[in-house]
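All protein chains but one are shown in place.
By written order: A, B and C. Residues from 1 in each chain.
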Amino acid sequence: MFKVAYFPGCSLSSTAKEYDVATRLVCEDLEIELVEVPEWVCCGATTAHITSELTAAVLPARSLIWAEKHNMTITSPCSACFSRLKMAQLNLEKYPGLKKEAEEILGETYSGKGEVLHLTRVMLERYGVDNIKAKLKKQLKGLKIACYYGCLMTRPAEVCENDRVEDPMLMDNLVSALGAQAVKWSYKTECCGAAFSLTKTEIVRKLSGDILKEAKASGAELIMVACPLCHSNLDARQPEISKLLKAELNIPVLYFTQVIGLALGYGYLDLMLNKHFIDPAPLLKAKGIL
Amino acid sequence: MARIGVFVCHCGTNIAGVVDVTRVAKYAGSLPGVKVAVDYKFMCSDPGQNTIIDAIKKYGLDRLVVSACSPRMHEATFRRTAERAGINPYMVEMANIREHVAWVHSDDKELATQKAMKLMEMAVAKVRRSEALSKMFAPIEKRALVIGGGIAGIQAALDIAGAGYKVLLVEKEPSIGGRMAQLDKTFPTLDCSACILTPKMVAAAQDPNITLLTYAEVTEVCGFVGQFEVKIKKKAKSVNSKCIGCGVCTTKCPSKKALSEFDEKLAPRKAIYTPFPQAVPNVPVIDRTACTFFLTGKCKICEKVCPTGAIDYTQQDEFIKEKFGAVVVATGFDIYDHSNYGEYGYGEIKDVITGLQFERLISSTGPTAGHVTRPSDHREVKNVVFIQCVGSRDEAKKRPYCSRVCCMYTAKQAMLLKDHYPETQAYVFYIDIRSAGKNYEEFVQRAQNEYGVLYLRGRVSKIYERANKLLVKGADTLSGAQVEIEADLVVLANGFEPKKGAKEFAQLFHMSSDQYGFYNELHPKLAPVETAISGVFVAGCCQSPKDIPDTVAMASATAAKVCALFAKEKLEVEPLIAGVNQLTCSGCETCYNVCPYSAIEMKDKEVKRGEVRHVAEVLESVCKGCGACVGACYSKAVDLKGFTDRQVLDQVETATAPITDN
Amino acid sequence: MDNKVPQLNIVGFLCNWCSYAGADMTGLGRNTYPSNIKVIRIPCTGRMDPMMIIEAFHNGADGVLVSGCHPGDCHYTEGNYYWRRRYPHLKSLLEHFGIDKRRFHASWVSASEGKKFAEVVKKVTAEVKDWRDNG
Partner (left out) sequence: MKYELQLKNIKEGFRKDVENLSQQKISNCYQCGKCSAGCPVAYAMDYPPSMIMRMIQLGMHDPVMSSNTSWYCVSCETCTTRCPREIDIAKVMDTLKIMAQAGKYKLSENEIPIFDWIFLKSIELTGKIYELGMIGAYNLLSLNPFKDVYPMGLKMILKGKIGFIPHLIYNPFEVIKNIRMFNAIRKKDRERIYEKNV
């Protein structure tokens, strides 16, 4: 049994409930045990680090310390949470003064040795694409998928280690293993506007619009993501963006665990595909996947 | 009793700005044996040296201490000064109070002054124990080895041969010519590279004083200036000396698997090949990793078609060992491999090419016969983006230095493009334009003003592939604008790197290299073509990135140095060598075993009347004075002149004693 | 580290071809380091006689540094290999005689590593100081 500390993050209990549900479902099936960090607090998201360096270090440190104590790799399905956990780890290592203050506030010591990985790396690298492949029930034949990684999962370069920061291949390899086709495109890591979802929507519309256009142009029928922020910008904002661009984009955006779920034989409601703004049902039916 | 003079130098303000030189001189005057101690502005200047000579005469001095710069800088100067005044030149010691004090302890003048006093005192302690040594001479093998047949090596060989000395020119590729042979036209005059290089290549081949050895590499070196012994591997060409260079074999060879190194992998080449048509010598070689016969045992077509029976599949690598008096290293450079630039596509985008590939594309002898088309789909190009400083001036890529040539070659390439295709547009992204050279700035101006090349000041952030185009996203920091260009072709100005294997090569000669692998010159200003190994000189891009004019100037300079060396009857060598006290030698052979130069002989000798013993003896002409034997001898029977045990121990004792200045 | 460490005496033996030239390079680059070290030029670390080091400590040196060319780069081909072999033995011997290991150091510094030489001297001085101040 493969065991990791799981930090779902705030979005996964609300706006991205379907990501949480699909992830837990798929992981159970694959026998990956997700041990939720008890009484976790928010990672500070995109706000803490622009307000106070210390807050940005202290909030994640609580979860990091817990995982370290229990000798587990800590993972998050949300790129923003992952980034905050990882950056906190890096900063606490890089800046000893910060570490001292954080430890004082928390009243605990932190060694910094524990591993922090994004869920994609836990599932696709540690558990392994090949192991997933061995358990598939279905091939997602004929489906053209654009893998969108976004900023926070791969940048800065120190966080993605084995993969290429400018042209990551982790999810693309998964797509091929599932029998689908990963399209070649160059906007994999462009920014979607992330945290400006509420405050600067016009920026989100432009950036996410560029990504959606590029995905469409590359022939993708579906976008696969691994972050609730990316998802809400590409999916929930898609109708507005379509209107703005005066083009019907209509390109479903699925979480990578939902895509794995499809290949494991789960259905529309199991994976909560009904929660998406752009309904993937017509596409998936046309391809004979649903 | 020794009569010592101490001379303390100001070096302008270099030393005097930090060290209280008068206090140093005053302290010197108080030391036993010191008859005179003075300070002076510039000790190495003529009046400075005359001060010393006058003092020697006036005070009857027999040994000197010069407290100034590093002995590596001026020890030879002051030895000559002593000699002129009639003192044995080995009765001179220097205290290094510039490099080892003033320049490194400028943050505390008091401590610096105290240290300067101490170092001077240590030198006085050492010189007290100095002995007069007599000059030694060694023979010179008047034959030069030039390694690397690029323009640097060719020029050096021609100049040395021109002075009447024999030269062996060793090149590891099948032909000489180096990078310059790959270039189309050359800045700043835009004359054709082949037109000016080919005559030189031919001249080198025909010069009776030059022996060409291509497809060969140096594998071992021992010896020293005047007497280098070098082992060279002649790689099996599989073609013997009967070849007349008709080229039939190459035409008929069916194997096209290998990619042409000369054409920067833009075109295939045959298994039996010369790198390019004007190759010198014009003898093909078989690349055994690509030849069907060597891979499968079948084919032998070349053997069948060869009119002279020159093909020899059984040829073996051959080793030769020869002696040389001097060596010129001219092994050139490689260009930076941009597969480290993820933002420019990890080297995987076919239409993002290197500057060197562009030279091949636009050259009429190149794979496209001079048509600039896209490697991916062979379409003609309209918009071409040039990006400068790729793999240069980039700390994140571990290449912080400027490659010095790429600004110029980019301007050249943009102009050549416009010349060939007036309807194209060239864009150049740059950070700074570095065009210091005769007519260089004017050249770049011409690219901008007459050719309409658009220069944009900023680094490119990313290249996107979109449909059939490359979307180049850069900035123009002068206008504060983000810039997006849809390009057909992107040409990178890849920086210069040391040749692959440069570090291992350096070890053959014990040359030192900088942190990147470029070979170090002895002094950046005053000895730019010498290395720390006497008799070994460097020319061209193996020392640092440079263009052809600088390369040629440097090559001729090495030739002048080699000729100056060969013009001497014999070589004066420092007599700082080991000597055995055979009375105490126990004959254990330890020294015999450690000496790296086999300079120790064991002999049965009558050391005292009637007592014949097995003892060590130093071969004076062979010993290099490394001192390994001295460190190893258990009986303290060997000592090293100039660095005797007594001298070093006195220095140690002085170093640890307090300063008694008041 | 502060470059001023009063009353601390370190003897440095530098080989002529690499480390001495490297120390010259430190000066050319105007990098600073503590002034406690007093340099003695030797042709090669292979010339180092253990007696010289023992003598230095015996005379009251607080620390000793021996520095030569990187292995493989010896001007005399193999002198520094001899030194590299002798160094650990000598170090443990000295320790046996009560010379703290913080007081005796060896390093490889090439002719181009001016900055590195400054770093080495800083490190050595700091360790010797640590020995003196904290026992």
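Basically, a contact is a pair of C-beta atoms (placed from the backbone, for glycine too) under 8 Å apart; a residue touches a chain by one contact, two chains touch by 3 or more.
It should be emphasised that the depicted structure is a prediction, and the values quoted were computed from it without experimental measurement.
Chemist: Which displayed chains make contact with the chain that has been left out?
Modeler: Per the contact definition above, the missing chain touches A, B.
Chemist: Using the touch definition up top, pick the residue from B:R3, B:R374 or B:R457 that touches the left-out chain.
Modeler: Reading the full complex, the residue touching the unseen chain is B:R457.
Chemist: In the whole complex, not just what's shown, which of A:E115, A:E240 or A:D270 touches the removed chain?
Modeler: A:E240
Chemist: Which of A:E53, A:E93, A:E125 or A:D270 touches the chain that is not shown?
Modeler: A:E53
Chemist: When the complex is taken as a whole, what residues of subunit B touch the one chain not shown?
Modeler: 343, 389, 393-397, 431, 457-462, 473-477, 480, 482-483
Chemist: Which positions on subunit A touch the chain that was left off?
Modeler: Those residues of subunit A that touch the unshown chain are 10, 13-17, 39-42, 44-55, 58-59, 94-95, 101, 105-106, 151-152, 155-157, 165-166, 190-191, 193-196, 198-201, 203, 207, 236-237, 239-240, 275, 277.
Following the convention adopted for this analysis, only the chains that are shown with their structure count from here on.
Chemist: Can you name the chain whose C-alpha mean lies closest to the mean of all the C-alpha atoms?
Modeler: Here the chain at the core of the arrangement is B.
Chemist: Using CA atom averages as chain centres, what separation in Å is found between subunit B and subunit C?
Modeler: Here subunit B and subunit C have centroids separated by 28 Å.
Chemist: Could you pull out which subunit C residues touch subunit B in their complex?
Modeler: 3-4, 9, 11, 16-18, 20-21, 23-24, 26-28, 30-33, 35, 38-44, 46-49, 51-52, 55-56, 59-61, 69, 72-79, 82-83, 86, 110-113, 118
Chemist: Taking the touch rule as given, give the residues of subunit B at its contact with subunit C in the complex, in rising order.
Modeler: Touching subunit C from subunit B are residues 70-73, 96, 98-108, 111-112, 114-115, 118-119, 122, 222, 507, 510, 512-515, 520, 532-533, 576, 594, 596-597, 624-628, 630-632, 640, 643, 645, 648-649, 651-653, 655-657.
Chemist: Where on subunit B is subunit A touching in the complex?
Modeler: Subunit B reaches subunit A through residues 342-343, 345-346, 462, 464-467, 471.
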